[in-house]
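As you look at this complex, bear in mind that one protein chain is not there, while each of the others sits in place.
Every chain is named by a letter (A, B and C) in the order it is written, and numbering of its residues begins at 1.
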Amino acid sequence: MSLELRYFAWVRERIGSPGESLDVPGEVTTVGDLISWLANKDEGYAAAFAEPDIIRAAIDHEHVEHDAALAGAKEVAFFPPMTGG
Amino acid sequence: MSLELRYFAWVRERIGSPGESLDVPGEVTTVGDLISWLANKDEGYAAAFAEPDIIRAAIDHEHVEHDAALAGAKEVAFFPPMTGG
Amino acid sequence: MSCTIRIRIQPQPFDAEEESKQLTEGRSDVGALVTFTGYCRDEGGTLAALTLEHYPGMAEAEIGRIAEEAAARWPLSGLTAIHRHGRIVPGEPIVLVAAASSHRQAAFEAASFMMDYLKTRAPFWKKEERVGDRDGDWVRAKATDDAAAGRWQKP
Partner (left out) sequence: MSCTIRIRIQPQPFDAEEESKQLTEGRSDVGALVTFTGYCRDEGGTLAALTLEHYPGMAEAEIGRIAEEAAARWPLSGLTAIHRHGRIVPGEPIVLVAAASSHRQAAFEAASFMMDYLKTRAPFWKKEERVGDRDGDWVRAKATDDAAAGRWQKP
């Protein structure tokens, strides 16, 4: 599956990139699977996803939980809890 | 006892005056006594104080209940429930 | 936190932007400003104007007491209340409350408290002027306004 990934705030800083296009293997079916898979890519990803419970995710501009399915997703974003307002 | 009386809104309209200086007899010791005494003055006062329970009162610019003592009061005001804001 | 309280009772319109500036300009400790502006509505085209009568002297004193209470209950840096009197036509502003604080919840609650108490304790009375009939009624106090003010009473 081909996905556009977007990273924000310290997730972006630790990965060292604002985003990328990636082909993810078929066994990666949920947001949580994707986090685990990314965390194994290198030290930067490992640092970004060291505490997966606090990572927020969005699929195609909508907040989702970690158990959300990736099927049909075009853009998946990962970021820390929001601090706007 | 000599008092400055002030009337507002429909209390003023029914009495036909924005206020007056009055000498009230010694047996009139509370705001409630004053309302009863005024209500007997003429038809206008009677109409103004026909429903004494809904009349609000202030002594020297502070809200008071009907059982408030008049002792020491300079200015006593009567008016309907407020509708500002 | 010391709170600067400004109270004005006046017939003329007010400038909400200018009042907001007085609460925030030149300072960097204010995190939140909440303003409330109350307008005269035309009630579906039936209302020509409102005439607001007030009790001079007591109006300033009572709104001052309400503002002091708000400043004691919430950490405010500034609190402004302006209430107009006289004849006001639909679309015109009647009342302004502005509350500045370092915290948003304090600013929201203080402004809401001010309005609930202004409605039920400030000595103002509205008389309606109906379209095509210059002799209108006095506005009746609403039980919902008393209930709104009751929310703030401490147990």
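Before moving on, here are some points about what is shown:
Criterion: a contact is a pair of C-beta atoms (placed from the backbone, for glycine too) under 8 Å apart; a residue touches a chain by one contact, two chains touch by 3 or more.
Please read these numbers as outputs of a predicted model, since none were measured by experiment.
Across the entire complex, contacts from the unshown chain go to A, C. In the full complex, chain A touches the omitted chain through residues 6, 8-10, 12, 58, 61-63, 77, 79-85. Although one chain is not drawn, its touching partners on chain C can still be listed: residues 16-17, 20, 24, 26-42, 44, 90-91, 102, 104-105, 107-108, 111-112, 115, 148.
In the analysis below, only the chains that are shown with their structure count from here on.
Averaged C-alpha coordinates put the centre of chain A at 48 Å from the centre of chain C. Chain B and chain C have Cα centroids lying 26 Å from one another.
Residue positions of chain B in touch with at least two other chains are not found. The residues of chain C never reach two or more other chains; the list is empty.
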